[in-house]
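The other protein chains are all here in position, but one chain of the complex has been omitted.
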Amino acid sequence: MTEFPQTSTLLVSCPDRRGIVAALAQVLHGHGANILDSDQHTDTEAGVFFQRICFDTRELLSDRTSLERAIDEVAERMGMRFQLSDSSTRKRLAIFVSRTDHCLYDLLLRQRAGELRCDIPLIVSNHPDLKPVADQFGIDFEVFPISADNKPAQERRELERLEAHGIDVIALARYMQVLSGDFVEHYPARIINIHHSFLPAFSGGRPYQQARERGVKLIGATAHYATLDLDEGPIIEQDVIRTSHRDSVADLTRKGRDVERSVLSHAVRWHLEDRVLVYGNKTVVFPG
Amino acid sequence: MTEFPQTSTLLVSCPDRRGIVAALAQVLHGHGANILDSDQHTDTEAGVFFQRICFDTRELLSDRTSLERAIDEVAERMGMRFQLSDSSTRKRLAIFVSRTDHCLYDLLLRQRAGELRCDIPLIVSNHPDLKPVADQFGIDFEVFPISADNKPAQERRELERLEAHGIDVIALARYMQVLSGDFVEHYPARIINIHHSFLPAFSGGRPYQQARERGVKLIGATAHYATLDLDEGPIIEQDVIRTSHRDSVADLTRKGRDVERSVLSHAVRWHLEDRVLVYGNKTVVFPG
Amino acid sequence: MTEFPQTSTLLVSCPDRRGIVAALAQVLHGHGANILDSDQHTDTEAGVFFQRICFDTRELLSDRTSLERAIDEVAERMGMRFQLSDSSTRKRLAIFVSRTDHCLYDLLLRQRAGELRCDIPLIVSNHPDLKPVADQFGIDFEVFPISADNKPAQERRELERLEAHGIDVIALARYMQVLSGDFVEHYPARIINIHHSFLPAFSGGRPYQQARERGVKLIGATAHYATLDLDEGPIIEQDVIRTSHRDSVADLTRKGRDVERSVLSHAVRWHLEDRVLVYGNKTVVFPG
Partner (left out) sequence: MTEFPQTSTLLVSCPDRRGIVAALAQVLHGHGANILDSDQHTDTEAGVFFQRICFDTRELLSDRTSLERAIDEVAERMGMRFQLSDSSTRKRLAIFVSRTDHCLYDLLLRQRAGELRCDIPLIVSNHPDLKPVADQFGIDFEVFPISADNKPAQERRELERLEAHGIDVIALARYMQVLSGDFVEHYPARIINIHHSFLPAFSGGRPYQQARERGVKLIGATAHYATLDLDEGPIIEQDVIRTSHRDSVADLTRKGRDVERSVLSHAVRWHLEDRVLVYGNKTVVFPG
């Protein structure tokens, strides 16, 4: 659903127990919030409760702070983790790239078309090649060449720049460098990577080559949160495309670009709209 | 979600207003119902509120009757239409067929595999051909040949038999007879038809022939509730399959059978699981 | 298949008769052409034969002219229409746009990435808005505002400019003006339009609005050759995307953009690679 100018989104998870839905509904109703859309799920096996509530804030009876305090009180009682976002506050996205531009252009154009509710103040790269693209869109482009020697130092500088730009979330748009554990820990469940295979098949390098050698009839792409273990983070979205014996590695690469673009942009949009909850090594994605 | 042995499903719609979610959550919580899964949507344009709540009834503090009375009280206050189903009460499905068996077999096998939570006590046909299939599955098979002359009388007899079998919902599994308005009105939003095109394209007869003549690259199927206007009822589900110049009408028919089976079985399952709400000429389908 | 630096593609259609395959294979073999990929189809109902042959020209025993003459001789004998293209000669594509840029960017980026084997010397528009995009890619952008009064004159000027640029094929990338019959006749089966519905459903204007009103569960897009009859030309490619009750018209528009991009770019690529043959109001598309 395209959301309205003045809405808030509440995303919660907690150990399953009775009365959570009622308690939250009561708090929101009591503060004059009109619920527009809510989606709730309980993983009965894991005993975990998840909910996403989108509500109209135009006729709130109290201010934002007192509403948040009331939710906080419920959260404490229920052992709940929650996140409250306002449609008026746009998240700030940094895009990391190397030399290929298809995912970068896709995110920039979607943001400009209003599909991605965020600001994009910064593009980071280990190569200077894509600066002209950043320039066209009027976005800062900062280059941090990475070598075995300078990696820790460069990552520290990157983190400084991210902080200076007030970055909330990072999209690795075919960024061909492995981030260190240190770096990743600064943005838990906030760095979205695109891998060009339907993981867990063909993890690691050259997945199209691997796919062609195995003779699969589908190739895919996977967007996941970056974690310490490469290609092992919680999966947000996956899709595939059909291939045939006529497809060379160049054809697979072309087809793959379409899937990568689509899968990465979905994952980023859902993250920006607070539709994704991580638990264990999995995600709950509330569709929209 | 596969639902649990002892769950109930509450499906509601009403004019949108504040406090509906809270009121329902409060009632359920107050009676000891543990909400397992809930999905809510507001059509802000039409000003209509929709919700589906699935809850565990194993630790209800009251009996079913007093819970229903309490919901009824909220419903009256809110101008709400609602429907409350228990997992222990299986809906009763009748299947109408003519001479082709693919949708019939599909529904019967899925029911036997536990995919469709219903009983199927009756198969109705205007031809005797598929009686052996009914026999294999131990289901009553009743033949009502229809002609211009006898249609009203035959439909009356069909309605008697449906009532005698306590039928809740009817699947027209490629039944090649138009039902009268009289008949349809006995089962409003409870007769599910499968049409072999992606409506509104190629309504009426011979859609594969029409599709081939127009040279479309996809053929489809549409499951909808039967209404007075043929092929115009609220759409529950649609899907398509790719075709090529190599496909003869026979190939389109084969591909079409796969889509018809899949689309009809989804629509029937969703109806049986109380996932479908009709408003105007459209449906809200809560996914599962 | 990604084709090789020095290949030619022969595309033929004719009334079906014996010996066509053998005659063409003989001619090609006799001139030293090595067939890399061939795909043949006979519409036995219509009695029409179609073939696409891609061959390696690196070891031709004769020159291009004498090969073409030999094919011509077979063509005359068989009543065949044929088209012979060399990988070294790139087709020249003009893109017509109005105010929306998603299809335009998509074609430009794909061309730059090497997915579309063509030159794009000219972008034509009835509005000045997208000139900056043309500038970024270094392409001529010419504006021809159209009114009821000036349409014939403006179209004549457009045709002059197209001729001056040696244009072979035109993509209407969401160009919001109907071309006159006169204009269309200058480029028979060489103007590719994208319509934002799965035709023949929702032809005419505002297809997303129509789709939402009818409550369909899929929306689509159709690429077809422009003909005198609006939205009635031979379909080259179609695809659909799933929608739900949560989708506003804005959401349908967003989802639709993805399908439009994908469908238009496929149609354009297939046309450029000589994969499309028109007969009657239908196409044969040899996949690749």
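Labels for the chains are A, B and C, by order of writing; each one numbers its residues from 1.
Criterion: contacts are C-beta pairs under 8 Å (C-beta built on N, C-alpha and C of every residue); 3 or more make two chains touch, one makes a residue touch a chain.
Because the structure is predicted, anything quoted here is derived from the model rather than measured.
Q: Quick one: say which of A:70, A:113, A:159 or A:216 touches the chain that got left out.
A: Candidates A:70, A:113, A:159 or A:216; residue touching the omitted chain: A:216.
Q: Touching the left-out chain: which of B:72, B:115 or B:142?
A: If we include the chain that is not displayed, B:115 is the one touching it.
Q: So which of C:26, C:66, C:89 or C:209 would be touching the chain we can't see?
A: With C:26, C:66, C:89 or C:209 as choices, the missing chain is touched by C:26.
Q: If you put the missing chain back, which residues of chain A would it touch?
A: 41, 43, 45, 50, 198-202, 214-218, 220, 234-240, 244-246, 248, 280-285, 287
Q: For chain B, enumerate the residues touching the unshown chain of the complex.
A: Its contact residues with the unshown chain are 1-2, 37, 101-102, 105, 109, 113, 115, 136, 244, 246-248, 250-251, 254, 257-258, 262, 287-288.
Q: Using the document's contact rule, name the residues of chain C that touch the chain not shown here.
A: Considering the whole complex, chain C reaches the absent chain at 1, 4, 18-22, 25-26, 28-29, 32, 34-42, 44, 287.
Keep in mind that, in the parts below, only the chains that are shown with their structure count from here on.
Q: Just by CA atoms, which chain is the most central one?
A: A
Q: Please identify which chain has its centre, taken as the mean of its CA atoms, farthest from the centre of chain B.
A: C
Q: What pair of chains is linked by the largest number of C-beta pairs in contact?
A: Pair with the most C-beta pairs in contact: B-C.
Q: Which parts of chain B, given as residue numbers and ranges, touch two or more other chains?
A: 41, 287
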